[in-house]
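Report on the structure given below.
For this depiction, one protein chain was excluded, whereas all remaining protein chains were kept in their positions.
The chains carry the letters A, B, C and D, assigned in the order they are written, with residues numbered from 1 in each.
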Amino acid sequence: MGVEARKPPPQIALKVRRALGGKAGWNGVAVQLVFGAILAWMAYEIISNARTNLETQHIAAGFGFLQNSASFDVNQTLISYSASDTYFRVFLVGVLNTLLVSVIGIFFATVIGFVVALCRLSPNWLLSRVGGLYVEAIRNLPLLFQILFWYLAVLAALPSPRQSVSVLGAFFLNNRGVIVPSALGQPGLVPFLAALALGLVASLALRSYAKRALFGQGRVIRIWPYVLILLVGLPLATILAFGPPVTFELPQLKGFNFAGGTRIIPELVALTVGLSTYTAAFIAEIVRAGILSVHKGQMEAGSSLGLSRGATLRLIVVPQAMRVIVPPLTNQYLNLTKNSSLAVAIGYPDLVSVFAGTALSQTGQAIEIIAMTMGVYLLTSLVTSAIMSVYGWRISRSLGA
Amino acid sequence: MSDPIVKISGLNKWYGEFHVLRDIDLDVTKGERIVICGPSGSGKSTLIRCINALEEFQEGEIVVDGIELGPNLKHVDAVRREVGMVFQSFNLFPHLTVLDNCTLAPIWVRNIPKKDAEATAMKFLERVKIPHQANKFPGQMSGGQQQRVAIARALTMNPKVMLFDEPTSALDPEMVKEVLDTMVDLAEEGMTMLVVTHEMGFAKEVANRVVFMDAGQIIEANTPNEFFAAPQHARTKLFLSQILR
Amino acid sequence: MSDPIVKISGLNKWYGEFHVLRDIDLDVTKGERIVICGPSGSGKSTLIRCINALEEFQEGEIVVDGIELGPNLKHVDAVRREVGMVFQSFNLFPHLTVLDNCTLAPIWVRNIPKKDAEATAMKFLERVKIPHQANKFPGQMSGGQQQRVAIARALTMNPKVMLFDEPTSALDPEMVKEVLDTMVDLAEEGMTMLVVTHEMGFAKEVANRVVFMDAGQIIEANTPNEFFAAPQHARTKLFLSQILR
Amino acid sequence: ADAQTLKTIKDRGTLSCGVSQGLPGFSSPDDKGNWTGIDVDVCRAIAAAVFNDPTKVKFVSLSAKDRFTALQSGEIDVLSRNTTWTISRDTSLGANFTGVTYYDGQGFMVKKSLKVNSALELNSASVCVQTGTTTELNLADYFKANNMKYEVIAFGTIDEAVKAYESGRCDVFTDDSSGLYATRLKLTSPADHVVLPEIISKEPLGPMVRHGDDQWFDIVKWTLFAMVTAEELGITQKNVDEMVKSDKPELKRVLGTDGNLGEQLGLTKDWVIRIVKAVGNYGESFDRNVGAGSPLKIARGVNALWTKGGLQYAPPIR
Partner (left out) sequence: MTDIMASSYVRQDLVAERPAPVKTTGFVGFVRTRLLNSPTNILLTILGLLLIWYIVVPSFKFLLVDAVWSGKDRTACLAENVGHPVGACWPFIQAKSTQLIYGFYPEAERWRVTLTFALGAVLLLPLLIPRLPAKSVNAGLFFFAFPAVAFFLLHGGGITGFGVSWVAGLLQLFADSISGAGAVVVGLSKTSAAGPLLWAIGSVIALIGTLLHWVIFPLTWLRDQMQAAGQGPWLDFLITAVVVSVILFVLGGGARAGLRPLITSLATFAGIAAVIKLMGLDHGGLPIVDTRLWGGLLVTLVIAITGIVASLPIGVALALGRRSTIPLIRIFSITYIEFWRGVPLITVLFFATYMLPLFLPGNFTVDGLVRALIGVSLFTGAYQAENLRGGLAAVPRGQGEAASALGLSWWKTTSLIVLPQALRHVIPAIVNSFISLFKDTSLVSIVALFDLLGSLRASFADPVWTTPSTAFTGFAFVGIIYFIFCFGISRYSLFVEHRLNAHRRN
């Protein structure tokens, strides 16, 4: 009686046309050809101009310069570096310095952002106003302005090394940065670190054990006293047993500067302060929106089931808010990383400053160096957005919408 | 019927300057099913939320199963454990499966082992006739199914009293019935229930008492038969004439 | 009635692997009014959208007023000019006034001077009885009014055939009638119409032929009298029993 | 950037000249944006030679780190920005120096209050420097050679470096010694700072052009030589008109009344006259910008003519 369902006809010609030209078919192919020709023409123009320009100036293109020695110094390096190292090492130094400032910045931006968001959400009128003031003021001023402010204005306000502000005679603040005692490893260091690691692992194990106990037998275990013992007691015990793990070398004013101790340079401080306070204002808005996006009924449903306020927040509100928060939050992290390139304005040796700045002007290999610099940033953001789309895909699956 | 399990006396509540609940006195005995109705804004939801300590009140007293909720909201947690609540908008947790929705409170509040909690939850999910959906997320279910899960979730805490705040008014007409059926079942098992609803069929079938509220006060309370057949107060008459058309 | 203005033969369509339309043959003569009905998902909307080239199809042929639409959708623009379409969800352009909605296509497709286009549009707006609303925005009108504007908008292009895809199912009950009345007027003026609808009253009153579809096929087609009085096929009977209750 | 620089400039109507962002005596703008300085004079001299109008110059202020990219890319026609002549700059940068406008050497400036008398006492000091300069490289060499530790803080522009030095971020500011004197003038209280006696490097500063256009290279090179030659021959801004009438063979050649040396360069016969009228001879320019007639008051020293025991020596114009 009825017509049975059949397989569709293959229509290969149509499919090929679609693949080549999209919905527009052959017209699409034609458009593409023209467009491709224009692109090719532009690429040709650019390349041929660059080639003739470079040729007439006898500039050697290529990455050979990376092996030459840089012969300039950098005032903050995470890996050992001296003026006789290569430009490639300068590149690494720059990348690491960029990562350093990004990681620190991201940490503080997140902390400040969440605190400000909580202030804004607080039932306390005054505090929420203060939070709002912070967000509005910070968001409406250029970041470069803020970084320069922190650097120039605050640097000018700080005293010289001889008039340092000293805390307990061990920490010093002056216009050379923050000087803290540096730790020198002692024989007791290894057991101490081992104990610390042990304590950490054990605490984590305890936590999952407690969760299992709750789920398995319905036993509630208060774990914080044990955690305290593990994390504080155990290391203390090793100190008693093996002696102190480190001795501190106190900074001493010697000559012009402090000798001994570790110094955090003011460029790093200004940059991280600027980046993290700026990004924090945006994060605060994201977090606030995320938390407000969780319906009020969810909180009520939680409390009507007898869950405590803390448990409701932890088990119900936060997981739901996180879905809303995480994607834009990642964007802000990316922005912060990109914005760290403003370091060039205050002489912090990040990638743009030492590599696309100093190395470029010493070698003149503009095309190669700028390409490498842009490549680093591009790679970071592409990898991050790839991770984020996987995350987004998993969320939409679990929501089952 | 014996001692009251919920005892409300002299309850007064204000929102700012606005006097929402005025001198409410209401005793609910064990096993009693009370339907509360009244025009919009009359304070029904507010009253029911006061019983569950979701709202503070300024005067009066609510005693639930011997635990006193003064104006200071002492004993809030104890009361909440005795009282289950079902909301108009379900308020299921969208990030948890149906089963996890139902085991969350038993595990974290009553510290019941997960296995046992799941067994109990499945029992109640069977009672609301959706055991096979246990591993779905709320977003994948129809409104009626969601509301039934919400009922099951409240039941897993073994409450002595169940509060319903217009449980069917956010549902498509076809789904109203399945939820009401579940509530009727529950009533037949002897659960003490306070239900805010405009489903008069349900009231007639199930309620021991119908309470009519207006302007924050209890205007009239009566058995369903008498209430519908012979309303006493002018406002009740007006309201019924509108709603029964 | 003379030569067919719409001629569908051997039409087959797939969504991916899913066979939505199966061997559809249907001739519509000039002035004929056809009502298409059938259960949800049976392919009614898909069929009607094929006629307007809003969907592609893989096998068969559709000829509208002598213009052929093969599987490759040749002559799309020519066909669309001959065919007017009214959607379930109106799809009026919210950023344009009612008048602009109606003059847009005449001006930009037929290159008619704005003055003339406006005069024509007003004529059709009068026909659907809302000339005084011409300068309102669609968002400011009721659903019924919006749907009537949508009909007027389609008419301004002087189509030879009008397609309606459940024009009343997104409307509140009070507004269904005003739209149906407009359609009845249109039918009386002799417009060729293909209407997907479940309004059986309309079918009885207006249609020359009722086509019943299920699972992507035309199961039965007959005059309304015979169709409703003596359905032949078992599925038709089942469907009618559900819908006429 | 091909062999047509002169034509391009003539078509455009202005010379595009890269200068510093503000180094008094060499190139610095006043409040109204008028540029002065010895480097600026070189640009004006070229413009005068080409257009007979020293004002047809567009000055592009560049930081040290951007200057070579700007020259390479064709943004500027000539870089006259206290740039040190080195072999690597002549080769790998794709540009050539055309001569030396100023023989300089790198030095250090410190606050008087630090009571430092020699650069060898600078162990563990913080040093502010402008990035992308030979200064930055010499600094590394010097401290390494003398086995001293230091901290370098490199800034994009000289102003930033000076600002940081003044606000106490560094103990030492290093630059070419001429630059140090110039910089000191810009400090709030110049008297509180001293320039240390050590000169740690050779810094011949001069204009630079791109590779690949020998004609343009010659023009820039000989513009500078013309200024030096003019000083040698005693031609000054004031007396140039009279000198034209002289019948000394050398003067006639130089001033174009005899032969067509200027035209061989691609300019006009009277090119030297144009140059001297516009900016004067080398000595006049020196005096006006950095020497006795300027606030800098730098002595001629090695920058005196070779006839006076200095290094300035121009090949003969013939």
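As a working rule, a contact is a pair of C-beta atoms (placed from the backbone, for glycine too) under 8 Å apart; a residue touches a chain by one contact, two chains touch by 3 or more.
All values derive from a computational prediction rather than experimental measurement.
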Task: Chains still shown that are in contact with the chain withheld from the display - done: A, B, C, D
Open item on the list: Of the residues B:Asp172, B:Glu188 or B:Glu226, I need the one that contacts the missing chain.
Closed with: B:Glu226
Task: Touching the absent chain when the full complex is considered, from A:Val16, A:Ala153, A:Val167 or A:Ile387 - done: A:Ala153
- [ ] Quick one: say which of D:Phe26, D:Phe59, D:Tyr181 or D:Phe286 touches the chain that got left out.
- [x] D:Phe59
Task: Residue numbers in chain B that touch the chain omitted from display - done: 14, 16-17, 19, 22-23, 25-27, 58-59, 208-209, 215-223, 226, 232-233
- [ ] Since one chain isn't shown, list which residues of chain D touch it in the complete complex.
- [x] 1-2, 4, 7-8, 11-12, 16, 21-22, 29, 31-33, 58-63, 66, 69-70, 72-75, 156, 159-160, 162-163, 166, 185-188
- [ ] By the contact definition given up top, give the residues of chain A that touch the hidden chain.
- [x] 18-24, 28, 31-32, 35-36, 39, 41, 44-46, 48-50, 52-54, 56, 122-127, 129-130, 136-137, 139-145, 148-149, 152-153, 156-157, 338-339, 341-342, 344-345, 352, 356, 366-367, 370, 373-374, 377-378, 380-382, 385
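Throughout what follows, only the chains that are shown with their structure count from here on.
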- [ ] Between A-C and A-B, flag the pair that has more C-beta pairs in contact.
- [x] A-B
Open item on the list: On a C-alpha centroid basis, what's the spacing between chain C and chain D, in Å?
Closed with: 83
- [ ] Just give me the whole-number Å value for how far the CA centre of chain A lies from that of chain C.
- [x] 57
Open item on the list: Can you compute the centre-to-centre distance for chain A and chain B, using the mean CA position of each chain? Integer Å is fine.
Closed with: 49
Open item on the list: Quick check on chain A: which residues sit in contact with 2+ other chains?
Closed with: none
Task: Two or more partner chains touched - positions in chain C - done: none
- [ ] Pull out all the chain pairs that touch, please.
- [x] A-B, A-C, A-D
TODO: Write out the stretch or stretches of chain C touching chain A in their complex.
DONE: 12, 14, 16-19, 22-23, 58-59, 71-72, 215-217, 219
Open item on the list: So in the complex, the part of chain D that touches chain A is made up of which residues?
Closed with: 1-3, 64-69, 72-74, 91-95, 114, 122-126, 131-132, 136-137, 139-141, 144, 150-156, 160, 163-164, 167-169, 171, 210-213
TODO: Spell out the part of chain A that touches chain B in their complex, as residue ranges.
DONE: 214-220, 295, 297-298, 300-301, 303-308, 311, 315-316, 319-320, 323, 398-401
